[in-house]
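The other protein chains are all here in position, but one chain of the complex has been omitted.
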Amino acid sequence: MIGILRGMYITFATMLRKPVTIQYPDVHRGVPQRDRAFPLLLWDTAIDEPFCTGCHACERACPVECMTVTMKDNPLHAQGTSKRRKIVDQFWIDYGRCMRCNICVEVCNFEAIAMNNTWAGHELSKFDRNDLVLDLDQLLSQHKQGKIEEWVAE
Amino acid sequence: MTLLALDYDIENPWLDAVLGLLVIVLLMTVMALTLIYVERKVAARLQMRLGPMRVGPHGTLQTLADAIKLIGKEDLRPASADRWVFELAPFAIFVPAFLGFVAIPFTRNWAISFLDLGLFYIVAVSGLSFIGFLMAGWGSDNKYALLGGMRAAAQLISYEVPLVLSLLAVSMVVGSLDLREIVEYQGRVPLFVWQPLALFIFIAAALSELERQPFDIPTAESEVVGGPFIEYSGIRWSMFMLASYTNLFIYSLLGSIVFLGGWDWPLGGREGLWLQLVWTAAKAGFLILFFIWIRFTLPRLRIDQLMTFCWKVLIPLAFLQIFLNGLVLVYEWPDVFLLLTSGAGLALACYIVYRSVRVEPRGVRLVPAGRARLPAATATAEGGSGA
Partner (left out) sequence: MVTERELETVELNINMGPQHPSTHGVFRMVITVDGERIVDVEPHIGYMHRGGEKLSETMDFRQAIGYQDRTDYLAQFLNEQAYCMAVEKLIGLEVPERSEYIRLILCELNRVTSHLMFIGAFGIDLGFFGTSFTYAFRERERIQDIFEEVSGDRLMYGYFRPGGVVWDVPDNFVQRVREVLPYTKQGMRDLDLLLTENEVLIARSRGIGAMSAERAINWGLSGPMLRASGVPWDLRKDQPYSLYDRFEFSIPVGEYGDVYDRYLVRLAEVHQSIAIVEQAIDQLPDGPIMPEKMPRKLRAPVAEVYAAVEGARGEYGIYIVSKGGDKPYRLKIRSPSFCNLSALKEMTVGNYVADAVAILGSVDIVLCDVDR
């Protein structure tokens, strides 16, 4: 009997405590700075071009082969405004395959790719699976608009 | 019938019956919907959650939304199920719950019908629902359902005996089966003071008749996933739910009338019928909250442990209670002897529950590992790294 009474005591005591539910989507809990949602490309605002040179390092390192990258000659380099000889031409990431392991961020030599650490990276539901394949403009858009403050480990 | 303090006799018995039917149906439906919501909210608070919050302010319209959804569902029937047995099972469970409301007095003047054998009638009628479980279990043509139905039937039939015996013990003390007289007997002291053992047996038996934890093995969610109700969907399934919550309400009302003093203690109500109604409802509400509290605090017993508890613990205790009552009443000892004997019986019941599982205490022994195993020389060599 005693065990049952102890159990009843603790459930009653819990009833007097504040519930711990956070009512999403009205309230969004803060995410830590290192949160790893999905990869994004970064935009160099000083020169007005992406950091990414299309070097294929992340594409080779990806365990699930979710990226496709092509590179082209950088027109801004011919003009003399940019130090990057090559620049990324097309870049696709399939968010449906990405397993968010962060290896692409580790191997990038130019710090051109980072993990999205905002809520927008988590709220990515789509109705069509093909919409999960993002191309270059979609990947650059968030950082171009200044919406994320990326965290890349030193 | 005296209803709504109108206190007149309706001449036409058919009109009388139809009005009574309307009152019961409305009352049942509203109470069932409210009780489902209350249970979900209280359960959530016991578990540190919030419960329904989005449909309506603080989720109050949640049950209505659920009801609308269930009405819109397809009415499935397995092709090889026995058609009439399958389709009539929900009614067989639902109707006895209806009938139980007829004899319950809510206040001194308000009831559908004041029966001299009120207690007997309620117990007899609510015991009919087990046939519905059997019909559901057999008619579904499903092994899980059959297993659940058999368990349900065994449990319901077995636990009727302690239920009836505990109520019999109480009516022995009062001297009548009429629910109004039982309440008026408790004018100054409620019956749970005189008969605590009967209250314990009543609560255990009622929990089992309602199929709630710790006795909910027929609909054990994590084993046979719904028991006899596994093949039902839509409005038929919701009738099982409604019947379950209506039974909850009836047993709570019965408990509050018989043991907690109904509308009488401690107001000693002669006036204020609305106040009496509120008071009865408050006591029933207290019992309902108690049942919900127990439901989310205890796991479920296995079927053989359930049967052992009934036949080897509750029924002997119920007989003991009746015997002690008989002694006190025949020799005309003062009422306080009722309290003493019944209290001793309750202590015996608690001791039996306590002893039946804790035959010897259990613990784990701790075998030291890590640094404690190493000789002292190696330990000091590594001590520097800890700075």
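The chains carry the letters A and B, assigned in the order they are written, with residues numbered from 1 in each.
Just so we're on the same page, contacts are C-beta pairs under 8 Å (C-beta built on N, C-alpha and C of every residue); 3 or more make two chains touch, one makes a residue touch a chain.
In this text, all values refer to a predicted model and were calculated from it rather than measured experimentally.
*Asks:* Of the residues B:R54, B:K69, B:R83 or B:K143, I need the one that contacts the missing chain.
*Replies:* Touches the omitted chain: B:K143.
*Asks:* Considering the entire assembly, which residues of subunit B contact the chain that has been omitted?
*Replies:* Answer for subunit B: residues 43, 46-49, 143-144, 147, 213-214, 216-217, 220-225, 295-305, 353-354, 356-358, 362-374, 378, 382, 385-386 touch the chain left out.
*Asks:* Provide the residue numbers of subunit A that touch the chain removed from this figure.
*Replies:* On the subunit A side, contact with the omitted chain comes from 1-4, 6-7, 9-11, 14, 20, 31-32, 34-36, 61-63, 99-103, 106, 115, 117, 153-154.
Here is the rule we go by: only the chains that are shown with their structure count from here on.
*Asks:* Show me the residue ranges of subunit B that touch subunit A in the complex, using the header's touch definition.
*Replies:* 42, 44-50, 53, 293-294, 296-298, 350-351, 353-354
*Asks:* Okay, in this complex, where on subunit A does subunit B touch?
*Replies:* Touch residues, subunit A against subunit B: 1-2, 4, 7-8, 11-12, 14-15, 17, 19-21, 23.
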